[in-house]
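This report refers to the structure that appears directly beneath it.
For this view, one protein chain was removed and the others were kept in their places.
Moving on to chain A:
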Amino acid sequence: MSVANSHETDTPRPIDGRTDFPPVYRASLADRFRRFLSPDSVITDDETIRPYECDGLSMYCEMPQMVLLPETVEQVQQIMRICHAEEVPVVARGAGTGLSAGAMPHAGGIVLSLARFNRILSIDPQARSARLQPGVRNLAISEAAARHGLYYGPDPSSQIACTIGGNVAENSGGVHCLKYGLTVHNLLSVEVVTAEGERVTIGSDGYDSCGMDLLALMTGSEGLLGIVTEVQVKLLPKPEVAQVVMAGFDTVQAAGAAVAGIIGHGIIPGGLEMMDGFAIQAAEDFAHAGYPTDAAALLLCEVDGTEEEVHDHIHQAESLFRALGATSVRTSGSEEERALLWKGRKSAFPAVGRISPDYYCMDGTIPRSQLAHVLTEMQRLSDHYGLRVANVFHAGDGNLHPLILFDANVEGEFERTEAFGGDILNLCVAVGGSITGEHGVGMEKIRQMPNQFGNLEVSQFHAIKQAFDTLGILNPGKGVPTLRQCQEYRAIGPLRQPDVAQAGEAHHG
């Protein structure tokens, strides 16, 4: 399935995103790149381009004019100078594991793959930092740092494959965000090649820089402001001990109250995850972790730190959960048991994938106090659309990942899934949350942006983009909707109420 780019009439720049680009003459443009790139670094045939047509959100795809695989920063600069001069759209790409179609190619542009920038440049154990090329995999950082007793904090679930450059682009999180922060909290500096092809370092070996915080602005900017060519991250000492308490509850409300109880008690867990009954069942069938399948909600509360601290906090967490009505409480007694308890949670996505032909992962955030309301409302929507939903939830930081189950082969079912997902995100905004906690807006959530932001904010975003990318060639069409799109999407309105009969018909048809 491809998603059409709205290349037609639109509000003109400078206050808006760019949608019109000059035609690309593929052969002559490729020749210009071949002057300084090796032949295998310029891919123009459709068959080899095909794997680049989408990222982890495969429902959104598009074929670019070509894919470039530079090997040096100088080459990236040269590519950008040409693309800037010719006004060719550039979509940067890491491992392509993103879940919001942020790396979906532009039909009239190039994909700039940073896959060959895969070296760990240096690790400084004394200063607890690492310099990395952007294509280094997230997990590879912690693996390389392990011999110094150090690790890299953010651990998105795709950490085996996703790259640090992509993490910077998305401001990736993971299960340990509440205590250890997102990517933005764990960076020291990034080297960026600008839209004009200039190479510049933002940040330093020190913690704070003079002037406005461009490092924070770059983080999570989804490839719309520059091409990240080097990343310096902070490393943390590996905690002495980590233990996990698993607690089952009869109701989602009780589990939510237990989350509030733990935090109210002054404990900031390393990880605090919740799963609903459907997700518990699916994960248990898959991982056999010993989850209480009769529970309506399950909490996994991991405490890490020194031996003394963990001992104290685990004891307190166990007592608290029991006092707050846990129907079962189990604490990991060994590293193996801890890994097993996490295995269920970590395999929740494939587990759900096993019981449904397809699933669609959402990424809204909400104030924790709204959890019960949001889950109740989500169940109502689930009945409404005739689509099942399983919930895994970074409960500590309010990040929901509802998994909508569907079958792409059933006519119209993906469209209904998208509508359902859109309603969930609008619901998140309505209770004071956000349409995305860690996956980014990309192409996927453009429709929901106008519900979270007004035209003034959207215009300010376009003005920010223009400060970095005067011609609007970096990842056009992503991240921030045009004002015209805002108008269209708002006209449809938040919390669309589809025709139930029609939805049911499509489901059974």
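Note that a residue touches a chain if its C-beta (ideal position, glycine included) is under 8 Å from a C-beta of that chain, and two chains touch if they have at least 3 such contacts; residues count from 1.
Just so we're on the same page, contacts and distances are computed from a predicted model.
Note on the omitted subunit: UniProt lists it as "Glycolate oxidase FAD binding subunit", one of the names in "Glycolate oxidase FAD binding subunit", "ABC transporter permease", "Ferredoxin-type protein NapG" or "Protein-export membrane protein SecF".
When the full complex is taken into account, the listed residue touching the unshown chain is A:V441, out of A:I110, A:A295, A:V389 or A:V441.
Only one of the listed residues, A:L121, A:I160 or A:A463, touches the absent chain: A:A463.
Touching the chain that is not shown, out of A:E71, A:E240 or A:E415: A:E240 (per the contact rule at the top). Contact with the undisplayed chain is limited, among A:A107, A:L139 or A:I268, to A:I268.
Looking at A:Y60, A:F321 or A:F453, the residue that reaches the missing chain in the full complex is A:F453. In the full complex, chain A touches the hidden chain at residues 124-128, 148-150, 170-171, 173, 177-178, 181-182, 184-185, 194, 196, 198, 200-202, 204-214, 216-217, 219-221, 224-225, 237-240, 260, 263-264, 266-268, 305-306, 308-309, 311-313, 365-369, 394, 396-399, 432-441, 445, 449, 452-454, 456-457, 460-461, 463-468, 470, 479-480.
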